[in-house]
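All protein chains but one are shown at their positions in the complex.
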Amino acid sequence: MKLNKFIPAIAGAAIALPAIALAQEEAVPGVDASTDSIFILNTLLFLIGGFLVMWMAAGFAMLEAGLVRQKNVTMQLTKNVALFSLAAIFYYLIGYNLMYPLGSWSIGSDETGGYLGAFGPAVLEAVGIGRDAADDYGYASTGSDFFFQLMFCATTASIVSGTLAERIKLWPFLIFTIVLTALIYPIQASWKWGGGFLDSQYGFLDFAGSTVVHSVGGWAALAGALILGPRIGKYKDGRVHPYPGSNLSLATLGTFILWLGWFGFNGGSQLAMGTVGDAADVSRIFANTNTAAAGGAIAALIMTQVMYGKVDLTMVLNGALAGLVSITAEPLTPSLGAATLIGAVGGVLIVFAVPMLDKMKIDDVVGAIPVHLVCGIWGTLAVCLTNSDASFFGQIISIIIVGVFVFVVSAVVWFILKATMGIRVPEEDEITGLDMAELGMEAYPEFAKG
Amino acid sequence: MKLNKFIPAIAGAAIALPAIALAQEEAVPGVDASTDSIFILNTLLFLIGGFLVMWMAAGFAMLEAGLVRQKNVTMQLTKNVALFSLAAIFYYLIGYNLMYPLGSWSIGSDETGGYLGAFGPAVLEAVGIGRDAADDYGYASTGSDFFFQLMFCATTASIVSGTLAERIKLWPFLIFTIVLTALIYPIQASWKWGGGFLDSQYGFLDFAGSTVVHSVGGWAALAGALILGPRIGKYKDGRVHPYPGSNLSLATLGTFILWLGWFGFNGGSQLAMGTVGDAADVSRIFANTNTAAAGGAIAALIMTQVMYGKVDLTMVLNGALAGLVSITAEPLTPSLGAATLIGAVGGVLIVFAVPMLDKMKIDDVVGAIPVHLVCGIWGTLAVCLTNSDASFFGQIISIIIVGVFVFVVSAVVWFILKATMGIRVPEEDEITGLDMAELGMEAYPEFAKG
Partner (left out) sequence: MKLNKFIPAIAGAAIALPAIALAQEEAVPGVDASTDSIFILNTLLFLIGGFLVMWMAAGFAMLEAGLVRQKNVTMQLTKNVALFSLAAIFYYLIGYNLMYPLGSWSIGSDETGGYLGAFGPAVLEAVGIGRDAADDYGYASTGSDFFFQLMFCATTASIVSGTLAERIKLWPFLIFTIVLTALIYPIQASWKWGGGFLDSQYGFLDFAGSTVVHSVGGWAALAGALILGPRIGKYKDGRVHPYPGSNLSLATLGTFILWLGWFGFNGGSQLAMGTVGDAADVSRIFANTNTAAAGGAIAALIMTQVMYGKVDLTMVLNGALAGLVSITAEPLTPSLGAATLIGAVGGVLIVFAVPMLDKMKIDDVVGAIPVHLVCGIWGTLAVCLTNSDASFFGQIISIIIVGVFVFVVSAVVWFILKATMGIRVPEEDEITGLDMAELGMEAYPEFAKG
């Protein structure tokens, strides 16, 4: 997303610049829009986009609290608040400069494409700067950029918590969150958005993160799910036992929150709002993002009616999210019709992916792997359908490189955690529920159990 | 709301232009604000307004999920997600150009005032347009306009679902939603906001849709309620049996969400933010919208205390919504005091309208008809109190024309659906609850029933 920041440095190199960078570039020398207003409006876009994406943390919390069983709700809420907070702290301490080294690569360089960014905490601009003191006057304030980018890192961590719910211990999960937000996410994100090798060598296009955010969360979750194992009784006697979510109102609320937040997620990733072209592009993105979600929801609605004879609300909710993930790699170039269809394919995919995971005995409590990993891959490939700058090879090689990196590193971390402190709660605690066993606090202490 | 788009075309005609159009018109030739910035700021207003109104979809979902009985919550959530998604798709496919034909009326013309707009899907501006390529450079980007207007269409559909809850089948309801969002809403909305005959021949004023949105939802709901009939046992033995909402926390949350979203609903309907006058006007609208909601809530609070000796939370919530609907036809011209009183009258009205509907054995599960239809009419008439451009005749004739059109067409559609696929669930399913009977999925499966 933030590729444009270093464009001047590589302007002479013969690299295919993605469309989003060009849009920003043409803004800088704007004739009759003051450049101050470009700085201000871009900053405003990041602040609005950032608070909308921050709100997605609440969306994940509600979605997951609604989809776990009553006995694990407090734990799920605790994990969601804690992971967001840890992401905020560790992205500040380590992640931000690792992701955006601005030329100071530890391994690699802007010319060759970097592999490992810079180490050191984020530093904001001084109070009350003038235009000369702005870190990047043609772009936006550093504070707004940090705020916005942090939220993407936190989103990645939120994806993991849902899959591993109802059986993972609190502290190992939080330690993994630290590694993910401080290292895994920023390193791979730098390869594309920080101007690293995926961007410069492969022309990888990922507008707002179908791969960089969503599939990364999905791969980390998948590694965890495989190592952690399914919940007790889930795949007993060769059958899949459904564990219905305890509160579908909350799950629906969470989905609406995510849907709303996604306008900031995708719209803000235009990275610019200060020209006629950028304003119109952000608008396209809002409209396309919305219609892709609608397409995904309706596809899942129809599919579940046709396949099961009954509409399945949790599938419809995940269908909307699937549509959102699917459009995230390219929310700008599709027409409204194409965006609807790209989202609808996502909605169809998860209707098949959810039972397929169950067949493989991979226990994903909220369906995060189908939504974020499967549709993240689909969305990344779908860029080729509407954006002629994309190459199928560049997309697929990037999906693979990111996937292998994240899956392997995550697996190593999960194995180390398992070998040292253990990652799974004792069997009796899982049966009792994590709320009473681990936290001593029920989410709904006065509501009788059915 | 979007009247100004075609003002150039009718500038020579001797028509009383509403205040909002003038405000926009004076902005276009702005002397020292760059016209680029007007395009950008108007677009930004639509994007912010649009995401706030989108959020109202979650508000309706929570309000309705909180006011239905436990056994119908999953169904109500499903309907709300599905109707919003269908609105997004069918407003794109049909509704938008039907509502805003931009001179290409199928029946009528801009000069005489149109009756039926244009057919064809919405098309956004190309990626990265310059100012010359903007569809309407003096206004805002088409994408932002589409995004904003779509949300009003979806709001109209949301109103219907609450009234008909707990007994209507899923698919007939969704088919009605398609007709409403593709045809009924856009056609009548074109009469005012698309520059149709209500606007040009009657000088009808409806700033943000007390009639065009809220009463339309109310009329469609009323037609449905009459044809569908009341819930089993609701009016048994000549008495009204209250069916208390299952979750007042959700209902309150939904009300707060709607209250928040309404700032976008009314504020965005200024349609412009790029001049000093427009910015100050949007501010007036925010302040007036808020105080009208407060007036409605406090009026209902006092009324229920006085009449029943006890404050009734659901009335207070509906009182706030009543205040919001009441101010929607004219949130700009009233003073803060007048806005408070206009809202308070709305709050008083619903306290009487709710039991009156029950006396007529019209079963409205969430009180949508009192809130959106009764207060929609009141708000439309109240324009005359503070806006000298309004004529009582123009307002009342428009209320009647819109009401007759929507009620009759809706009734026809409901009758056809009833005659073909049936609209009501079997009696035993209604008693069991739609969640288990129709969807096989409870919203709160682990909470014991009281």
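As written, the chains take the letters A and B, and residue 1 is the first residue of each chain.
In the analysis below, a contact is a pair of C-beta atoms (placed from the backbone, for glycine too) under 8 Å apart; a residue touches a chain by one contact, two chains touch by 3 or more.
Computed from a prediction, not measured in an experiment: that's the story for all the values here.
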Of the candidates B:183, B:260, B:416 or B:436, the residue in contact with the absent chain is B:260
Which of these touches the unseen chain: B:99, B:140, B:294 or B:441?
B:294
Decide which residue listed in B:70, B:97 or B:398 touches the omitted chain of the complex.
B:70
Which listed residue (B:97, B:144, B:275 or B:326) would be found touching the missing chain in the intact complex?
B:275
Even though one chain is hidden, which residues of chain B still touch it in the full complex?
19, 22-23, 26, 30, 32-34, 37, 41, 44, 48, 52, 69-70, 244-249, 252-253, 255-257, 259-260, 263, 267, 273-277, 279-287, 290-291, 293-295, 297-298, 301, 310-314, 316-317, 320, 332-333, 335-337, 340, 444, 447-450
Tell me, which residues in chain A touch the chain that this view leaves out?
34, 36-37, 39-40, 43-44, 46-48, 50-51, 54-55, 57-58, 61-62, 65-66, 73-74, 77-78, 80-82, 84-89, 92, 121-125, 127-131, 134, 137, 141-147, 150, 170, 247, 250, 253, 438-450
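To be clear about the criterion, only the chains that are shown with their structure count from here on.
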Nearest whole angstrom, what separates the Cα centre of chain A from the Cα centre of chain B?
33
